[in-house]
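Note that one protein chain of the assembly has been removed; the remaining protein chains are unaltered in position.
So, chain A:
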Amino acid sequence: MSSKLNALTSDSYTEISQYRDQHFKGNRYEQEKLLKHSNTLYVGNLSFYTTEEQVHELFAKCGDVKRIIIGLDKIKKTACGFCFVEYYTRGDAENAMRFVNGTRLDDRIIRTDWDAGFKEGRQYGRGKSGGQVRDEYRQDYDPARGGYGKLAQQHRSTEARNSF
């Protein structure tokens, strides 16, 4: 009798983003389908020192957490600033997208995004130096993420050598 009013059913915080995993085994359509039904979130901009316990405490405010996988540097096998949080239900994950995304964890604004689902190997950074790609090229100094970006670090040490 009454319509659903598309103008009112906006839930923009839970929409899937533009990011697509380039290493995903499958086509765009399959990936999007998984993203739209996923219970798993990618969490980015973590400090290297943020622990599983801290992540759990924050994300448990949205529902029961099934598991957390801390992202690791591929070479050093230490935390490199991202993780996956998997909930038992999609509804809980949606609440995390609405209410945890864009707030602080360990003093840093974190970002959450839908993930197609954890697969072995995806817990490793894909940057050349072993960490995340974003830490390869960034120019700023971030003490919680290893200081300068890897490229900038190399330049700095090159400069230091050249200045003799």
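Assume contacts are C-beta pairs under 8 Å (C-beta built on N, C-alpha and C of every residue); 3 or more make two chains touch, one makes a residue touch a chain; residues count from 1.
What we mean here is this: contacts and distances are computed from a predicted model.
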The chain not rendered here carries, per UniProt and among "Major facilitator superfamily (MFS) profile domain-containing protein", "Cornichon", "Nuclear cap binding protein subunit 1" or "Acyl carrier protein", the name "Nuclear cap binding protein subunit 1"
Per the whole complex, from A:D21, A:E52, A:D113 or A:D142 the residue touching the absent chain is A:E52
Chain A residues touching the chain left out here are 1-8, 10-14, 51-54, 56-58, 61-62, 64, 67-70, 95, 98-100, 103-107
